[in-house]
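To start, the structure under review is shown below, and the notes come after it.
As you look at this complex, bear in mind that one protein chain is not there, while each of the others sits in place.
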């Protein structure tokens, strides 16, 4: 039996914490599918295409990891892939609460699908995508929070002049 | 002395968790007033009229429960009804924190009015209005999360084609 | 219909927070029974008789409050009194967790009995019986933490010389 | 590759929540080892032999589950079994905190070993071994909290007269 | 050596809780700089100029407190002032989580800068700027939540007729 797990998220953007989790999962499961959530009505900082590109660039060296995107309900996507293990990271208490509610709601929607949780490296526990976006927004250095391909992508997109302008306004 | 309690909320929409709480309260108090908060500046998924309609349809068989709406401060509404017991549900920790702050702020605004808390059935503890809205938004089945009248209302409003379109976009 | 609530606890000893809750409950219910838990196998700082005496002395001026003691399961005691409302205080998160588990376990044991929760005055939220015991143990002044009858009782029991000895040892 | 996970615990006693987790794990992994912690210096309600017996009787019908006991450090035991996945349940916040600290400490002691977390059925989330012990201690009925073999074992050990005596004292 | 601490925040608006913290800090440090965060892209209820004016009016009698504003990253601002102590208030759990993440992220961005935390008076623990904004929005009395200069400013800005209109809509 081949063991596959889906790691869903918005990855807006992918952080070192996400990457750490993907690497851990790749040691436990035969295959890990990183599934980027695409919801045209939910506003994100980076577009779906940008988020996918950053995830792909960051995990390309891990050979049992695939990257995909999905819309609609996560459990419908999992069923379409015939995968019954969903993977989520637990960094902190607020994560726990939200994850707990989602896991139980998903279990009602799809009883055979199970959520399992992993803890990222403690040095990454304080990193959230929203912290990264805030630092980007204020023109700070995100080298210690995101993988090199994500940093490269963001630096290219947001040139220095733009940040200057933003902070002076 | 007649014991009345007000159960305020936005009920956007009413869930099985809310209904469970109303039923429990109806066993403790002589009368329960479900008070739908109406605030023209706070954006809701369902309109005030829709939320009221769904609540009324869901509780009509419980004879000591009334449905009403209110604007402005909750404590002013309670005083106008001569009721000094406010009822709130506690599902989880995040509820607790917010409720704690609101209860203490209300106590300052109206010292004679007391907030009491009930816990919903544990099988409903993971259900929140926002989870329901998210499932509706993604075209999922909400039968296990809301009372039949709420489901009927939502299905009528959001016809299948619209969800298809949404998910494909 | 007469509304009665049972407020159970070990009251080891009764604090100003407990007393505040009893006063609030006495405004909501027709009758409040303060039920001191007596469990010969659970070690307490004060004996059952001492705890009962301190509670009785502290609430004697509130006319719709009775004091009683109980052994065995709380829900069995409530049934024997024909009361279906249990009252508990919520000061903080750790309370919440424990109370949540007990309320759900009791609901399984006795489905008709409901737990409701009140929040004490915020100036009492930091007071716990264990804090009081620790201050007593270190010879500190507990005037701001317990009702006068409790303080009087404790001062009488633990004379100053004993504390001196304790702290020097 | 055969996927094995170790589910360690004191199981003092095994509850329906533990059993639910074992069943979930048995669907995700090829083999699950339930490892009963045996520490001569930590006081338990049931002896190591009793706890092992109750676990074995409760899981005997799940064919890919084995029961074992271990002393010393959990990570040493895992290494001796050549298993690198530890399974833990997350019922509530207090679990989370303790589990978080243990997972990170174990990761330092044995970097290759990974802890993963599962959530039990929400109807079991309020059940803890300590709640069961407290109900046993007060002579209550534990049918809704433990598997039938555990109940049978406990009833046999603690005959009714003993509970009566306990509650009257 | 002169000990200076920066107390950053959006102060939207300044509450009695913030003021209590500033007074406590003024007793511990030789100088306290209250730094109002100005971020043109983050929407606030009161403008940067309004927030600054309210803070200045509220602290003018505390002689070792200065008021300033900053844009961009907080740690850059601290470095520009040659201050290495950041002061934050901890009222409740949700504060704790956010503060924890920000403190650790800031530590990565600027290793020499340290965050320290103070707890406000317990009678102010339930007061948040968002609660104040909500009460203002519903036409309630904020006298017990903000310092007199803040109340005066808000009353002047939001005349009674406007609230009436809002609540009737």
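Going in written order, the chains are labelled A, B, C, D and E, and every chain counts its residues from 1.
Quick note on the criterion: a contact is a pair of C-beta atoms (placed from the backbone, for glycine too) under 8 Å apart; a residue touches a chain by one contact, two chains touch by 3 or more.
Please read all numbers here as calculations on a predicted model, not as lab measurements.
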item: Selected from A:7, A:46 or A:126 as touching the chain missing from the view; value: A:126
item: Contact set of subunit A toward the excluded chain (per top definition); value: 93, 122-123, 125-126
item: Interface with the undisplayed chain - residues on subunit D; value: 39-41, 71-73, 75-76, 93-94, 97, 100-105, 108-109
item: Hidden partner interface residues of subunit E, rising order; value: 1, 3, 24, 27-28, 30, 84-85, 90, 93, 96, 100, 103-104, 114-119, 122
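We adopt the following convention: only the chains that are shown with their structure count from here on.
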item: Pair sharing more residue contacts (C-beta pairs) when A-D is set against B-D; value: A-D
item: Averaged-CA centre spacing for the pair subunit E and subunit D, given as whole angstrom; value: 47
item: Subunit C and subunit E, separation of their C-alpha mean positions in angstrom; value: 38
item: Shared interface positions of subunit B, touching two or more other chains; value: 93-94, 100, 103-104, 122, 125-126
